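Now for chain A:
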Amino acid sequence: MSAAVIEVADLDVYYGTSQILFGVGLSVRQGETMALLGRNGAGKSTTMKAIMGLAPPRRGKVSLRGVVISGRKPHAIARAGLGFVPEDRQIFPEHTVEDNLVIGKKRGPDGQDEWPIKRIYEVFPLLEPLRHRIAGRLSGGEQQMLAIARTLMGNPALLLLDEPSEGLAPIIVQRIGELLRQLRSIGSTVLIAEQNMHFCLGLASHATVIDKGQIVYAAGIDDLKANDTIRRRYLAL
Partner candidate 1 sequence: MLEIRNLAKSFGGVKATNDVTFDFPDGSLTAVIGPNGAGKSTFFNLITGALKPDAGQVLLDGVDLAGRSPPEIVRHGIGRAFQVASIFRSLTVEETMLAAVSADQRTSAVLHKRFPLPETRDRAEHVMELLGLAGKRKRTAATLSHGDQKLLDIALALVLEPKVLLLDEPTAGMGPEERWRMIDKVRELWETQKITVVFIEHDMDIVFKIAPKIVVLCYGRILATGTPDEIRNNSAVIDAYLGTEHAGAAA
Partner candidate 2 sequence: APWVARAQAKTIKIGMPTILSGRVAQLGTSSRNAVMLEVEKVNAAGGLAGRQIEMVIRDSKGQPQEAARVARELVNTDGCELLIDAEASSGAFAVHEVARDLGVFCIHTNSETSALTADPKQHIPNAFRTARQGVHDSIVGGSYAAAIAKAKGLKKWATCSPDYAYGRDTTAEFTLYLKRFAPDVEIISESWPKLFQPDYTEVVTKILQAKPQALYSCLWGGDLTSYIDQANIYAMFGQMEVFAVNMADYTALTVVKNLPKGIHSGNRYIKTFPATPENAAWGDAYKAKYNEYPTNWSWENATAVMLMAEAAKKANAADGKKLAEALAGLTIKCPFGADGTVTMRAEDHTLVGYAIGWGTTIPQEPYVPEVKAGDWKTIFELEAEWKKSKGYT
């Protein structure tokens, strides 16, 4: 079994005076697609933001391949090899598609460049004809692809995806699902937060369930599919 790419231990996160995460811990190994599941407001996005340094944890530790990265600034964390696609996509609406990609360009933590723009267009053939379009005018699904592509441009060792299916037409959700399966097949490591179970269960290899800011369950995806109690209790399925 390969070593953990990312190891999260004992995270406490606050917004102002209110505590959101209580000792959250999880780990994702090379080549895994880990689903982070939980109800609305359970703390999925907060966990991702905490890992990225966008919501700095008050306690706890995040290490990437054994190197502690918590406490650094978001840009330093990104440079260490994390790529984040936020729940609301946050593309740069006034830039063109290609400019969005260019802004995301950076070498990987070991100086590698596995994602030249040509390869991006190979993996996202839909984006190529749109390269000179103003990103704000793209449809939601196209924006979602752009957001993922932009993050890949930074050659991340680990991809954090926050609700990639939200608000998208079913056909687009399907397409993004195909894309993620493709990424998995080329060995990318992914941590994905989702509400859409159909979508997620067909995609992930492992699952972690979070509820009220605490991890309540972690196992392989088939385990979860078999475990009715957890699914009913925390995922309302």
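Inclusion criterion for the candidates: all candidates are chains of the complex that A comes from, given by their letters.
Just so we're on the same page, a contact is a pair of C-beta atoms (placed from the backbone, for glycine too) under 8 Å apart; a residue touches a chain by one contact, two chains touch by 3 or more; residues count from 1.
This structure is a prediction, so every number in the text was calculated from the model and none was measured.
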item: Chain A: touching candidate in this complex (1 or 2); value: 1
item: Touching residues (chain side chain A, partner candidate 1) in the complex; value: 39-41, 137-142, 166-175, 195, 197-198, 235-237
